[in-house]
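Missing here: one protein chain of the complex. Every other protein chain is in place.
Right, chain A next:
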């Protein structure tokens, strides 16, 4: 069995070689993030440069909460970073975070954009906006209008089960109640030009391709497309549309957040809080806006010109906690009307 035992040896050796690389710890900070690391890397590099703290990241998609939870007290995670208020609230609800007492964070992040118990803090905002074909005569728009029969066969949107849409539908419930939301969802479904699916950028691409005329998508994608950061092709997609900031009839534009929390068993809590405080500093907030075309959470921080060109953002006043509460119902209503079918 010579070849087999060599095999086994190689395996065991390899595993230990890998383990050696992961265990050394100095002034370090470990981030578990669902934001692609390329997005936040410039911010982290700037933090490392100013603080001397080395930052390790692992980017994952789904299961961040499950991973931290099952790693328990042994988890190396210091900071949990994610998008969507529902995901942030989930982390706190599952007891994976710890409250952070920091005057810097309190002063920088408006009350509506952080956990009442200080378990998580929003770091940036994005609005759920309307992409419309350039030649449409459309200056203002209500989310309620999406169900108007005049848009039959002209609307594009991603899956009704995507967290961005779930949050929008939950906000709709907060404004109009569950029954009206169900009817609205069914009517919007009837207006779709193609199956709900793909990504937000596909809305712009499909408008350019003549498949639909309007669609709902996130604000920052327009910056990513028009700036050329996503490649030359996407500039054409971004230029094919105009952006309208829609509002609820009795409210404002629905926004969602990206945010972070300090993990409950963070081995480097001090550094973790330092990083959070850095992320809401003027410099970092400016970088968020510049690199990712998001709205800064800190009042007075500059907005990227592409995003500023949409007009003044009037944030919907429904509290984030209220949106979180209606999330499950929103997802179920979307299933009930067969939104994605």
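Some observations on this one:
Keep in mind that, in the parts below, a contact is a pair of C-beta atoms (placed from the backbone, for glycine too) under 8 Å apart; a residue touches a chain by one contact, two chains touch by 3 or more; residues count from 1.
The definition used in the following text is that contacts and distances are computed from a predicted model.
Taking the options "Iron(III) transport system permease protein", "Thioredoxin", "Rod shape-determining protein MreD" or "Carbon-monoxide dehydrogenase small subunit" in turn, only "Iron(III) transport system permease protein" matches the UniProt protein name of the chain that is not displayed. Contact with the chain that does not appear here is found for just one residue of A:134, A:249, A:314 or A:336, A:336. Although one chain is not drawn, the whole complex shows that of A:66, A:179 or A:250 it is A:66 that touches it.
Not every partner is drawn; the one left out touches chain A at residues 1, 4, 7-8, 10-11, 14-16, 18-19, 22-23, 30, 36-39, 56-63, 65-67, 70-76, 86, 90, 159, 161-163, 166, 194-199, 201, 205-206, 208-211, 221, 224-225, 229-234, 236, 327-328, 331-332, 335-336, 338, 340-341.
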